[in-house]
Structures are given as C-alpha cells and as structure tokens.
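One structure coming up, written as structure tokens, with questions to follow.
One protein chain omitted, others in place.
Coming up: chain A.
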Amino acid sequence: MAIFAEKVTKTYQSGEVTVKALREAGLTVPDNKIVTILGPSGSGKSTLLNVIGGIDRYDEGRIEVDGQALDLLKDRQLTEYRRNKIGFIFQQYNLIPTLTVEENVEVGRELSSDPFPMEDILGKVGMFDKKDKFPFQLSGGEQQRVAVARALIKNPDILLCDEPTGALDEETGKNILKLLKYVNDTYGTTILIITHNQGIGEMAHQVIRMSSGEIVETYENETLVDPEQVTWS
C-alpha cells in the first residue's frame, strides 16, 4: 500500500516552548517496500511515523495512504484506518503484562476481519513454544517478537516500526530485522522503520534521512543487504 506525503507540518507546544517537529516534510513510499527513516533524536522521525499511522494529526500539508487523505478523516474513521490498515511496533514493545504471549497476539487478531492463523504467526516469530509465558518471563528480543506478531496477525497493509531494535542487542536486533524482511517478502507488507541505526538502511528499498523536522535526503538502494549482514551501530 503506497504512502504519499506532501509539505507536512507539525508544531508542538511544550510549556512556553514551541517545537516545530515537521517542516514541510514530503515523501513517497511505494507499495510493498521496506523504507527506513534515519535521523538523530529530535529530527521528527517519530512524529512522521505517528502522523502516517494516524495516532497524531498534522497541522498542514497532506498525507494520503492508498489514495485516502488522512486529514479528512474524523477521529472514528482514523481509528478504523488504524484498525484495518496499520500495524504498530514500538521500541518498548508495549505488551500487556497481564496477558500471555498468545493472548497478547490475540489482542491484535481480535481487531481484524481477516487475521492470519495464530499458530502460523507464533511459529513465524519463533514464539510458539513460549505462547503461555507472560511478558516478564521473556527477554527483550522475545518480547519484541511478540510485538511483531501482534502487529502482524491482523494482516495489516502497512507496518510502522518505531525503533524496533532500539532496546535490543545486535544479535536479537538482527533477528527482528530478519523477521521484518520475511514479513515483507512473504506478505507484501509495506514496512516503515524509523531508527538512528544507520546500518539498518542497508536492508531497506528506500532510505529517508531527516534532520530538524525536514527530509534532507531520500534514496533507493540498488542492492539490498541481508539483515544478517547490516552494519550494526
């Protein structure tokens, strides 16, 4: 599912300070691709992801997902948009601590009219054997795999990943990247990954660089590096 953004502006008011998080940012994400958004902290990556994901609204400009302008959607329609099209993966996993692995994934499945089979997804993320464990019984990598499964099971068109490997070590992080690559290859899911790990850009079809709320560079990789081989920084 393609994403198109043009001159998107977003300003935050934090106390007496006004922060311009996005300054006329624009991008085009082709269907079924992996796109990495790189940039230092405060560059506006997360804000861009949030407005694309419909959990935040932008002030000016235009974002269209599959031809649908997000600024025209009311709150209720925005919820339906997230429910039907978007899958979120957070840096801190955000699993529900009182639910088991399987139940956490079920939270995602409940939202979809056409979910993937539970066993398949748990198998794919390698968590089938630990489906009855609670989040506190899992390592960080395992928790992130559950978060991926939760986002994935509802068969979203777009997967938005906010620093998915930010809290993980290299080995675990690369495993998550492999999983994302697999999802993209197998289901054709468009994946947006925001990260400040430059190396992750090597596995993406398209790389977007941001700085101070602006998109300063966009390029496409001619050859994609296998997630195992990305330079970890």
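Structural remarks
One rule holds for everything that comes next: contacts are C-beta pairs under 8 Å (C-beta built on N, C-alpha and C of every residue); 3 or more make two chains touch, one makes a residue touch a chain; residues count from 1.
Rule of thumb we're sticking to: contacts and distances are computed from a predicted model.
Hidden chain, UniProt protein name from the list "Anti-sigma-W factor RsiW", "FtsX-like permease family protein", "Cytochrome c oxidase subunit 1" or "Nicotinate dehydrogenase small FeS subunit": "FtsX-like permease family protein". When the missing chain is restored to the complex, the residue among A:Leu72, A:Ile96 or A:Val216 that touches it is A:Ile96. When the missing chain is restored to the complex, the residue among A:Arg62, A:Arg82, A:Lys133 or A:His196 that touches it is A:Arg82. One chain is missing from the display, and on chain A it is touched by residues 50, 53, 55-56, 76, 79-80, 82-84, 86-88, 90, 92, 94, 96, 98-99, 103, 106-108, 110-111, 150-151, 154.
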